[in-house]
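Of the protein chains in this complex, all but one are displayed in their positions.
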Amino acid sequence: MADKPKKDVKKVVLAYSGGLDTSIILKWLQTTYGCEVVTFTADLGQGEELEPARAKAVLLGIKPENIFIEDLREEFVRDYVFPMFRANTVYEGQYLLGTSIARPLIAKKQIEIAEQVGADAVCHGATGKGNDQVRFELSYYALKPDITIIAPWREWDLRSREQLIAFAEMHQIPIAKDKRGEAPFSVDANLLHASSEGKVLEDPSQEVPDYVYSRTDDPVTAPDKPTVITIDFEKGDPVAIDGKKMSPATLLKALNDLGKLNGIGRLDLVENRFVGMKSRGMYETPGGTILLAAHRGIESITLDRGAGHLKDELMPNYAEMIYNGFWFTPEREMLQAAIDKSQEHVTGRVTLKLYKGSAWVIGRESPYSLYDQDLVTFEEGAVAYDHRDAEGFIRLNALRLRTLGQRKKKRGL
Amino acid sequence: MADKPKKDVKKVVLAYSGGLDTSIILKWLQTTYGCEVVTFTADLGQGEELEPARAKAVLLGIKPENIFIEDLREEFVRDYVFPMFRANTVYEGQYLLGTSIARPLIAKKQIEIAEQVGADAVCHGATGKGNDQVRFELSYYALKPDITIIAPWREWDLRSREQLIAFAEMHQIPIAKDKRGEAPFSVDANLLHASSEGKVLEDPSQEVPDYVYSRTDDPVTAPDKPTVITIDFEKGDPVAIDGKKMSPATLLKALNDLGKLNGIGRLDLVENRFVGMKSRGMYETPGGTILLAAHRGIESITLDRGAGHLKDELMPNYAEMIYNGFWFTPEREMLQAAIDKSQEHVTGRVTLKLYKGSAWVIGRESPYSLYDQDLVTFEEGAVAYDHRDAEGFIRLNALRLRTLGQRKKKRGL
Amino acid sequence: MADKPKKDVKKVVLAYSGGLDTSIILKWLQTTYGCEVVTFTADLGQGEELEPARAKAVLLGIKPENIFIEDLREEFVRDYVFPMFRANTVYEGQYLLGTSIARPLIAKKQIEIAEQVGADAVCHGATGKGNDQVRFELSYYALKPDITIIAPWREWDLRSREQLIAFAEMHQIPIAKDKRGEAPFSVDANLLHASSEGKVLEDPSQEVPDYVYSRTDDPVTAPDKPTVITIDFEKGDPVAIDGKKMSPATLLKALNDLGKLNGIGRLDLVENRFVGMKSRGMYETPGGTILLAAHRGIESITLDRGAGHLKDELMPNYAEMIYNGFWFTPEREMLQAAIDKSQEHVTGRVTLKLYKGSAWVIGRESPYSLYDQDLVTFEEGAVAYDHRDAEGFIRLNALRLRTLGQRKKKRGL
Partner (left out) sequence: MADKPKKDVKKVVLAYSGGLDTSIILKWLQTTYGCEVVTFTADLGQGEELEPARAKAVLLGIKPENIFIEDLREEFVRDYVFPMFRANTVYEGQYLLGTSIARPLIAKKQIEIAEQVGADAVCHGATGKGNDQVRFELSYYALKPDITIIAPWREWDLRSREQLIAFAEMHQIPIAKDKRGEAPFSVDANLLHASSEGKVLEDPSQEVPDYVYSRTDDPVTAPDKPTVITIDFEKGDPVAIDGKKMSPATLLKALNDLGKLNGIGRLDLVENRFVGMKSRGMYETPGGTILLAAHRGIESITLDRGAGHLKDELMPNYAEMIYNGFWFTPEREMLQAAIDKSQEHVTGRVTLKLYKGSAWVIGRESPYSLYDQDLVTFEEGAVAYDHRDAEGFIRLNALRLRTLGQRKKKRGL
């Protein structure tokens, strides 16, 4: 409570959820920094009402003109989630990056508001041991290099849940009953996924308890009959489910519902954080898991091998950039340019079967199909593929290997 | 039938399954090339008896000393399948390379026999439109650069099923009743997988018919209760199931049984062949699918981030080498050296839940765990991770981005 | 001479230099294929007059409307050479790809003419053992998949220089005196480079004889005083020398002159051909060698590290695509999109010293410099770099290594 401000700040834009923790941060900013606080609350599909956040901000003394609330769901899915899915992006072979991909957008909005209201600082509620602080702050710095960043969890002296609660009580911050004790795990959620980590999840040898799951039904209790759907793609992005056109966020929401019902998208993972340690998390990405399968499905008939293999080679690096928080960087934009270039004809329809935890592609078709039988006929009455070509193809591919073999023999290797 | 031999050959080693097609090839070699035929029949776990092949070879006039039959299952799994799984290898994001990985071993054995019996040629039964001809022949050439290769499907004039049957009848080759007509799809099988392609599978918009599956039960009819197992790894390879030590082939067989029961490992895929066209295949890799999940699981706690990310970056290239048939090459051996180096401490136990098509890792533990909480404590009473370090870490990672941001501002970009 | 046409062709567009070899091909097409021949002669800066080619084509019976002559120098440099140099492209660490980069343009023009005149075939004069046949034909096929390709060197029965000369004489093709015997080496030239290979160059242990060099003066006899020049870049491409604006081809020509004078750009190389064997070549790329050094120089102050390192990682793959002839492919276009994206601010001036075989960058400046001292100051009176940040930066980068070290110690590894 006797924290001294580390920097001189006049006005700060706080990423404010309306929850207890960011309310404590809000108050701490006022009391420690003595600066004007601007709150920014975004709807990224986390599944919570935003208006209570406004009421709470007012209650905590924020001027109405300093309260910003925005529905970012469409922008989030259209400009962040879908571009990432164009690359079939997974981190460490499995993780769909649901948390990582949301941070740059929140940071971007905070900086925009800071420019608008003339704030000289921004503040986030990420802890000092995780990746999110990095993602927020790299984005802040990239977009406004002279910004001051306040990271309360790295600065304050509040060392325990008890101290936090005491601080809240002292400053008359309302405390929901179930927030007094330590949560058995912490959650981050948006339209793409919910992630859970900490406490009950910390022993990676122990199964994730049932009560941790919130976005997916248990595969075992999911319907006994598969659900079959189609997804239509245009230039690499999904545009319709079962033939019904939808906006990006609406579509992802619909896939989430389908995925939830069929127990799809659970991932129990030990991953490597950018800050250097391993952590165990549980991710639920119902719609994203279906989308990844579907996107690979439509690419399988519309994307050329050269483009597809290059994408596969670039992907791990691209995923790492997003995971580590390097979204607003030249290298990410370079890879995005390459990836987007490849998606020009990734257009068509994929049929999937959803069943008890799995999403299987069972059919794909496209006016741009490179599989289409007719395509391989180039001349009237003639098929392009001649068996005899294979011999020359093999023999020239083998030439260097034969030379190596000859050396081995000659030199007795 | 009036085929003229393309090359001068005295003795040829034929990869002989005992089936109708390779029996026709056997006879065709005798009649067209007029050369001595040596048959090689291998057990790679395809699920067929080998002794009937011997009987049939004798029947077709092969001298007993020219009949080679070998059980390669352990060598196949130990020296080909497991090394490949150390890299978490998938082709085009999904295919576990069950066919590709078997070809180099068969080719190697043929060449060894050729050296032993003084044969000047080898022969395989792969068609002229697929990848297998490439895989066989690149391996032949790499191991014995002066070998002559006979690829009947690229050479003969037998243009239809009818002609093949006629040829068989003329040469008194026994024909099973169900082999007279054209098969609705063709199958390749070994201990790692069964693949199906052709005919009924050729329209990629149509679901794979139920009767095509042979190695996996239908997930929908699979047990309603999950099966939980453990797999123990040593240096990257699985060595025990539920604590019971097994040889490589025995272990893979046991995983196959578990996978089959739970409907695990089906893959309906449109892939890009090395010879240039797209093809649609259905793969069943029950044990391999479980193994991939388990291997990623044990790596997640025992492999350092630097090693893990490097492996992920190298993998697509490594997979392409195997798919394209470049197993016996310096570049594959280079990558293998890197991959094997990484597996020194990939030792421990993974717990998995198998259920209706899915294999989920639910726990992992290891004496070499890098996750172990105690490990991150370096000094007595002190934890290595200091929140304050994060600020410097972020600020230096951001430095170049801030410089870029400053340029943008200064130049009005 | 009794060659039978391999395909049915009505009209063919021949890449025609006007030299003896392509004149023989012209006649051979007429006599063997009995088809109408359209000649295409391009100026890519090879240093030969084009009008004699027209006269010769007329002499050999080509109708005036079937003779196409085009000056492609600007297009060649602007759309092929410069884009390639944006990537600092070298094949196998050294080769500037002077021959490779010209082939796609010639092929493209041939196809355009074929479309225009309604030709059903194209023909080139590349031999059957080199890379150029591949580069021509991959481009032909990519741009017009139903085109028929005639590759005389792979088809005809002319097996020796004598037979070629005899054929020429029989068909009254004029033969320059010095073309009767076999050349001691063969040359390919354009505005970017001259390459020499064959005969006297075939023993890679022997130094290239002096008389092989044509585009560069001997460094030993080059001026004893260095030449200092500046090159200005805009968005990654050179636009001026010593402050004087020039068109792409004019500029490259001027750099060639400067390079020639100072003995710059010789390369004696054993390289790996796409068709499988090693070959020894000697390349002279005077202007290109200067340009590569200069481009790296301007990038060094204008390109961010993330972009620069990504470019370096992508380059070998990009170079291989060009060398192998895959210019008109989705994967090359993807990489080009990434590379071009990186060049937006690669603008500024580089000073170079040219001296007896070397081109050294001795200065670089740019309005977009990321080096500029002022840039690293972000706040009034404050410098962005704080020494104390380094500690946190190092400690978090070291965290995983400390964990590994701890494991080693704990396990006695």
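A, B and C label the chains in the order they appear, each numbered from 1.
Definition applied: a residue touches a chain if its C-beta (ideal position, glycine included) is under 8 Å from a C-beta of that chain, and two chains touch if they have at least 3 such contacts.
The structure presented is a predicted model; accordingly, all values stated were derived computationally and were not measured.
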Selected from C:118, C:184 or C:204 as touching the chain missing from the view: C:204
From C:43, C:75, C:120 or C:137, residue that would touch the chain that is not displayed: C:137
Listed residues A:41, A:329, A:342 or A:397, member touching the removed chain: A:397
Sole contact to the chain not displayed, among A:4, A:159 or A:411: A:411
Residues belonging to chain A that touch the chain removed from view: 304-306, 345, 367-368, 370, 375-376, 378, 384-386, 388-393, 395-397, 399-400, 402-404, 406-407, 410-411, 413
Chain B, residues in touch with the chain not shown (by the definition above): 145-146, 272, 275-277, 303-304, 306-307, 309-311, 317, 326, 329-331, 333-335, 337-342, 378-379, 384, 396-400, 403
Hidden partner interface residues of chain C, rising order: 88, 92-94, 127-129, 133-134, 137-138, 141-146, 151, 153-154, 202, 204-208, 219-220, 224-226, 266, 268-272, 275-278, 280, 296, 300-301, 304-305, 308-309, 312-313, 316-317, 320, 328-330, 351, 353, 355-358, 360-365, 370-371, 373, 376, 385, 387-388, 390-391, 393-395, 397-398, 401-406, 409
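Basically, only the chains that are shown with their structure count from here on.
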Computed distance of Cα centres, chain C from chain A, in Å: 42
Length of the line joining the C-alpha centres of chain A and chain B, rounded to whole Å: 32
Sites on chain B at which at least two other chains make contact: 304-305, 370, 376, 385, 388, 390-391, 393, 395, 397, 402-404, 406
